[in-house]
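One protein chain is absent from this view; the other protein chains keep their places.
Up next, chain A:
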Amino acid sequence: MDAAFMGETFLRLLGGLPLTLNLTFASVVLGLVVAMSLAAMRMSGVPALDWFARAYVFVFRGTPLLVQIFLIYYGLGQFRPSLQAMNLWGFFREPYWCALLALTLNTAAYVSEIMRGGLQSVPAGQIEAARACGMSRLLLARRIILPIAVRQALPGYGNEIILMVKATSLASIITMMEVTGIAHKLISETFRAIEIFICAGAIYLILNFLVTRAIQALEYRLSPHLRNAPSPMPRLVAASE
């Protein structure tokens, strides 16, 4: 292996980093919004909404993300005239929007289930105690349910963000020049797959290292109640002893 070549490759792959970050960030944020609506539907108690959310989660969790990307990018291309009639062709023509849409819809399915788990993990007794002291629904949600649910959901949600960082590499299949896309291109120019993929892998590894640490720090900050009890004040001992 050639250190100088790897260094150069690394720098060229970094050119794809902004797009990788862009797809990750945008799909995680948009996915969160969709997931909130899905979780709300799921817990609404309205059968039609509940079943819609269940079916959505079933389909998007049960099929590969790659298939979803192909369906949206290539599959919808078959309906070009109708999409043009609806003024949507400008959106579905662009691989960026198709990749972002697929990533968003996919992560929303997983995140809605993570949220549901977090909300359902809030002990009923603690909710009852809040109702018993006269908290309105809004206050109850804001002061008791959400803080507890977020702490419970955070580890699972961290996992999902890590998966999304890696999932953006699938966008390379529909011509997006993010890190993996650039790696492909370099390989076709140089046929040096090992060095190039090691560099690409290292970039994802570094990204996810940072994500992991950020989630860990947040978890630590939000969970003092799950740690050991604060130690009592150290007793002052005479220095001479």
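Assume contacts are C-beta pairs under 8 Å (C-beta built on N, C-alpha and C of every residue); 3 or more make two chains touch, one makes a residue touch a chain; residues count from 1.
In the analysis below, contacts and distances are computed from a predicted model.
Here one chain is missing from view; checked against "MoxR-like ATPase", "NADH-quinone oxidoreductase subunit L", "Amino acid ABC transporter ATP-binding protein, PAAT family" or "Acyl carrier protein", UniProt names that protein "Amino acid ABC transporter ATP-binding protein, PAAT family". Touch with the chain that is not drawn comes from one residue among A:Ser136, A:Thr175, A:Thr190 or A:Gln216, which is A:Ser136. The chain not shown here is touched by just one of A:Ile148, A:Val179 or A:Ile203, and that residue is A:Ile148. Where chain A meets the omitted chain, the residues involved are 123, 125-126, 128-137, 139, 143-144, 147-148, 151, 224-226, 228-230.
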